[in-house]
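A single protein chain has been omitted from the complex, and every remaining protein chain is retained in its original position.
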Amino acid sequence: MNNQLMFLRNGKVTAGLVILGFFTLLALLGPWVAPYDPNQVSDALLSPPSAAHWLGTDHTGRDILSQLVVGTRGVLVVGLVAGVSATVVGVLVGVTAGFVGGVGDESLSALSNMFLVIPQLPLIILIAAQLPSAGGLTVALVIGATGWAWGARVLRAQTLSLRKRDFVEAARANGERTWRLVLVEVMPNLTAVIASGFVGTVTFAVLSQVTLSFIGITPVSEWNWGTILFWAQNNLALQRGAWWWFVPAGACIALLGMALTLVNFGIDEIVNPRLRSTGLHARSLRRRGIRPRVGFTPVVREARS
Amino acid sequence: MSQTDTSTQAGTPTAAVPAEPVLEIRDLSVDYGFGDDPTHVLREVSLTLHRGEVLGLAGESGCGKSTLAYAATRLLSPPGLITGGEVWLTGRDGKRADLLSLSDAELRAARWRDIAIVFQGAMSSLNPVFRVERQLVDGILAHRPGMRRAEATERAAELLRLVGISADRLRSYPHQLSGGMRQRVMIAMALALEPQVLIMDEPTTALDVVMQRQILEQVMELRERLGFSVVLITHDVSLLVEVADRIAVMYAGEIVETAVARDVYTKPRHPYSAGLLGSFPPLHGPRRELTGIPGSPPDLSKRPPGCPFAPRCAHAMDVCRTELPVLGRTAQAEEGRLVACHLHTSGLVDGVLPGLLAR
Amino acid sequence: MSQSTPVLAAHGLTKHFRAGGRRIAGRPPARAIHAVDGVDLELHRGQVLAVVGESGSGKSTVARLLAGLIPITDGRVLLDGAEVRVRGRRAFRAYVRRVQMIFQDPFASINPVHPVRHTLTRALRLHRRQSTGGTLRGAELEEALTELLERVHLTPAERYVDKYPHELSGGQRQRIAIARALAADPEVLLADEPVSMLDVSIRLGILNLLADLRDRLGIAVLYITHDIASARYFADRTTVLYAGQVMETGDSESVTQEPLHPYTRLLVASAPDPDDLAGAGAAAVRDQGTGGEPPSLVDPPPGCRFAPRCPYARDLCRRETPELIEVTPGRSAACWGYSDREDRPEVGRVSTGSTRGGEAGA
Amino acid sequence: GGGGGGGTTETEGGGETLTVGMPNGVQTENHSPFATGSSALSLGYAFVIYEPLMMRNQARPSEEPSPWLAESVEWNEDFTEAVITPREGVTWSDGEEFTADDVAFSIQLRKDFEALNTGALPYDTIETDGGTVTVTFTAGQFVNQAKLYDLVMVPEHVWADIEDPTTDTNPDPVGTGPYTLKSWTPQAATVVARDDYWGGEPAVPEIRYSSYNDNNALTTALTTGEAQWGWTFIADFENVYIAQDPEHYHQYAAGGLGIDVLYLNNETKPFDDKAFRQALNMVIDRQELVDVATSGVNPALTSVTGLPLPAGEEFLAEEYAGEEFEVDVEGARALLEDAGYTWEGEKLVDPDGEEVTFELVNPAGWNDYLTALDLIKNSAAELGATAEVNPVNQDGWFADIIPGGDFQATLHWTDGGATPWDMYSDIMDGAHYKKLGEPATWNFGRFQNEDATRALADYAAAADDATRTESLATIQEVFVEEVPGIAIWTRPATAQYSTQNYVGWPSEEDPYNQPQPTGVQAAQILMNLEPADG
Partner (left out) sequence: MRFLLRRVVFYALTAWAAITINFFIPRMLPGDPVTALLGRMQGRIDSRAENSLRVLFGLDQDTSLWQQYVDYWGLLLRGDLGLSFTHFPTPVADIVSQSLPWTVGLVGVATVIAFVIGSLIGTFLGWRRGTWADGLLPAATFFQAVPYFWLGLITIAVFSVNLGWFPSSGSYDRGMVPAFTGEFIGSVVYYGFLPALTVVLSSVAGWVLGMRNMMVTVSSEDYVTVAHAKGLPERQVMFGYAARNAVLPQVSSFALSLGFVVGGTLIMEMVFSYQGIGYTLFQAVSTHDYPLMQGCFLVITLSVLVANMVADLAYALLDPRTRTEDR
């Protein structure tokens, strides 16, 4: 069976991808589909959702829905850039460490373990707060620069086991160059692991960025969901009962994170087929009264199909 | 097609077929997959194990040997599903029960006490985080609630000595034991409650020949002493011929032939059994020409109608491709032998049978 | 026996692995696993040499040493009588063009993410040149590919070239692995347990294929196995390894039928043998108390490595390591029992096979 | 619950504990009245332990200060010498008597340790003469009188032995104030009333100074009644705070003389042109600014002189009395047209033919400022000028942008002080002038006008009121005509308090001082409180 199709057959993954696709679309079209300019001050100060403002307005009468829509791009771009940069570093470090072995491995894995142990968010805050202009991209790069370790660690372990696989050895016995071994023989086998690491980093990056924006370390003029929450919090949205200002952005973050986790689930299930089977058929099993259990194989005496 | 001329004489069967069955599998069917399109791996398989007997289950990889063993004990993991059949086990007390219709508690009680199993991956069958002692003891205590811990430990030590491991190994963790030792610990564990039936699923494939022989001989010796029955699963037919009383040959989820071990070796009736025997070189005696079996095993999820072996069979007839042969007596009505092959069961004239199969 | 210069020969081949993980720079390795210790081998054109021995006896290590995949601790490897130095990639490639290895597990030795075409064309492009001299490509490559698949009896070739490994059966995969090795037109094939992972019914096809290649192309084959019966069937000569050392060597038939070394006897006796239902041979050896396990390869004790399990062992055996002693022409055993020393042990001439030949024979 | 109303606990004395909340985060134990950031200063309990010389009414800066620890402070003509007469009958909380020596010592400390001289007063000599202390300065201190009054007094018998008063944490504070320290935790400091305070026994027997991590936490505490006195910026305070208990919750914003100013860079386009500065000044709607950006907390500026009223009433030049800011887009456009500006479509084009664009910067996170900039941007758009709001990093703003003049327009505050001198000097004093790129301490907009600079100097050095009035008129004239910067709104001292337990707080009706708990006025407020009836 085709791996890609397998991936899509999974309901969780599909749900995750649909949500992701929706947000991606918003990120691309944001400024055009937003009903208002998110900075446009109006007379409707802090008004609850209405026909004119579906998600209400903030303390200066700016349209929250527009902020949310326009802010999607900032979130996704940071997630993407951080994800890509962390993945690139992670792949470089992890695969190299796994492949070269010896002192190189020793020092590279010590390095990534260090980065793992050193608390990340404080480090990011530490760095981001010092930068002259901690814009979205800068933050993304900082997150990328500190967030690669987990991926590197997983990749190293995988590479290590792949390196000892016969097919790599066989290619080597055939006289392949080392870089080809890594790029052509080892790397394609790591796709799922890399993808899942990437998705994980994106989740982390989004949460970090939103957090940084929320505590005001990144410029609040760049719209993203954290910025919305920053304004909301600084203007006592919750105390003023302006739930529409506070809740949607948080829900969007959780939804995005959830979508990413779901996609990661799917990747996990590809990597680990043991996770796959039952999930797909839970409903039909329940209908047939079958409870799959380890150790007690269900017995159903039903008419054979 | 080939012809070996190893032997023309059937040796006398090592054991006359004993009358009393301990384990009777009837029409067991197993599916893999919970979806709408499950793979029917076992189709109405029947098999009988008699008291004190060693029954060998042979067949190539993936033909469903393990599935049969696990399904009979209801230990098949998801997505395995038993879709029909009965498994009658005679307990120590002489009561017969269908394992497939027991409640969880009854089944739990019957397990290990009456029927124990040594798994294919016996190397990984020990919990890596517990000492050997604990793993032996908890099995005993689960069935003998009244027993004191010290007694159970004493019993565990005794069991280890039984399989030739010194009792101080009780304090070892599995990873501190060599493969052969782990295997023997598993066997000791399986024998802890002196079960009626011991199922051994390829207990020695991962070991080398020297170790394999040591372990199997130990089991056979114990069988003599303790009098349990054994189902021994392997795809090494030569091994089975040597140690088993009876052999059942499986192919693509079905039993295609059962007979006394010696007979299977000398007078295979099913073309697959014959092919199997023609696939391994003999260690001694004249070098015979080996042919193997052409083609490759079928995909169980896409089974053609008719005899599953038909596509690879040199003797396949038209009927083989359309009609599934059932396990039955041969036309010659040989004692203790059942074959699922149209060549033998559909009452063809002897002369039509190819030489090897007619012997 | 060596009528001609062997294509590939090893003298005193030795490999020590560092024990206990990584080495701490600047310090000598604390302990070493003596995986292979002073092994001599000769591979001749058009001949199969079987290496048998139980698990962990160093068979794979020998193969990997010969393939140049791991550095040699000591000893020499001679290709056509010239010492091999595989420093540098170019020299390595030139070497592997002539000496190719087939791995034990066809499920693991082919990259699952690439189709057959990739696996084979890579090998072809690495080792073959176009008639004009450049890298093989285009029609010529296609042609070579088809020819290669046909050589391993995967016909029609088109049916297989674009398949992924998971779409192939184990036997087919192993054939792909062999085809990959053949792509270089090697003179030597090192086959490390090429059939142990395959089904009984498929095994034979592969072994026959290897025999066919040997006969048709005159390739020298090193056939590693722990199935001594298949060594008898398939190999011209057999070498028995135990704990990294050669115990016995000779033509396959006599090694299996009339083993000299006590270890070989144990091995042969242990192998399942449907023709020996009484288990006479096995019992004979077993009764002598050959139980126990192979010795630790970390700093092995002096003397014969089999001594601790050997029923005949004397002080001498435990003290001094025996050399290979030529017992009859073309057959040698590393056992003091065949020396002319005063204090040699008495090994007798237990024969496991031929005595009972009649029983099993027609 | 523990949150709501839990802050009011009965004390042994019978009265309710008063909880003061401050949003300054976790504290470390430091009771020094000198160390910046000490918990005593940060929470404010330093000001109920240590007291100043004179009590100024900061809500009415022009009022004469009232005696506090000093019976009087007499200045000489040119304000280079002050004679301080300490109050009699004051005792330190350890029982020792408060004397002139203590006063002299406290001032001497500031002279000896530059780090303690946060007012940067140019002390010359400090001498005790019987019951009085005479302090001389190297320059006239007319505009700095308040800084001398605000100095808190410390006991010589304690501090004389302290090696380095700049770093001492003053573990056992001894002061003249109405309260003494009872207990201290990182979350809260508790002080209790003295029974031998010179001003009588305070009505509040115990005060708890609680620390909250930020404005929001404090706001929550204030709205739930957990804290009854504090100061923080509460957006929409009427709904968020007052509405929770309209009867008792109050917010009082006491306007002083400090304002917030949009500093305009007088040396770069477009603000190097007076006409454009004037035009922009004319289109800004100051009422909208305070309503939207500060939730109406800050009083809007009305006088064209930028002077906050009524605090600055008496300093207002006659010429400008009653002249108020008015939004006049037409007038501004006309003014621009006269100065040679044109329009291309809706875009304003300057006489050089370039489109008028500018950037408004302020630190990110400075909510009210950024909102204001946004509104100013919209006003500029009415002239056809394109403005862009650019929030920047706070540190960068402090370190480079503001002092170096690396901006076109930015909001910044001015000092308050007892006279408008501070405010005007901060905006337009040529004495502060530095070239662009060199760090300036004030006059960030690089305004240069000789008349103004001279007038400011005269005002500070003048020995008589007439000179002062005259100088101030000149200053105001330059300010109005030249528009060196755009005054935005008053920067009042705001505080929230609850009258649930105590009454007598400063308020609009009774503006006896500014209402914040962290400042020398705290002692005065506390002495003014009385238990609420019922």
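When the chains are written out, they are named A, B, C and D in that same order, and each has its own residue count from 1.
As a working rule, contacts are C-beta pairs under 8 Å (C-beta built on N, C-alpha and C of every residue); 3 or more make two chains touch, one makes a residue touch a chain.
On a predicted model such as this, the values are computed, not experimentally measured, just so you know.
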> Among the options D:N117, D:N449 or D:Q521, which residue touches the chain absent from this view?
Replying inline: D:N117
>> Among A:P35, A:P188 or A:G295, exactly one should touch the missing chain; which is it?
In response: A:G295
> Quick one: which of D:S72, D:T136 or D:T169 touches the chain that's been left out?
Replying inline: D:T169
>> Tell me which of D:V90, D:A188, D:A254 or D:A460 is the one touching the absent chain.
In response: D:A188
>> For the chain not shown, which residue from A:N39, A:T96, A:Q120 or A:T191 touches it across the whole complex?
In response: A:Q120
>> Which candidate, D:Q58, D:S106, D:Q141 or D:S210, sits in contact with the chain we can't see?
In response: D:S210
>> Using the document's contact rule, name the residues of chain B that touch the chain not shown here.
In response: 34, 70, 73, 75, 77-78, 104, 107-113, 116-117, 119, 121-122, 124-131, 138-139, 142-143, 173, 175-176, 186, 189
> Please identify, in ascending order, the residues of chain D that touch the omitted chain?
Replying inline: 1-4, 6-7, 9, 17, 19, 25-30, 35-39, 114-120, 166-169, 183, 185-188, 190, 208, 210, 212-214, 217, 220-221, 223-224, 226, 258, 363, 394-399, 413-415, 441-442
> Where does chain A touch the missing chain, residue by residue?
Replying inline: 12, 15, 110, 113-114, 116-123, 125-127, 129-132, 150, 203, 207, 210-211, 214-215, 229, 233, 238-239, 246-247, 250, 253-258, 260-262, 265, 268, 272, 274-275, 278-279, 281-282, 285-286, 291-292, 294-296
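In this section, only the chains that are shown with their structure count from here on.
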>> Starting from the defined contact criterion, work out which chains touch chain A and chain D both, please.
In response: none
> What is the set of chains touching both chain B and chain D?
Replying inline: A
>> Counting C-beta pairs in contact, which chain pair has more, B-C or A-C?
In response: B-C
> Per the centroid of Cα atoms for each chain, what is the distance between chain B and chain C, given in Å?
Replying inline: 32
> Distance from the CA centroid of chain A to that of chain B, rounded to the nearest Å?
Replying inline: 49
> In their shared complex, at which residues does chain C touch chain B?
Replying inline: 54-55, 169, 171-172, 199-205, 208, 226-230, 232-234, 253, 256-257, 266-277, 279, 282, 286, 290-291, 293, 352-354, 356-357, 360-362
> For chain A, which residues are in contact with chain C within the complex?
Replying inline: 102-103, 106, 165-177, 184-185, 188-189, 191
> Given the complex with chain B, which residues does chain A contribute to the contact?
Replying inline: 277-278, 280-281, 284-285, 290, 292-302, 304
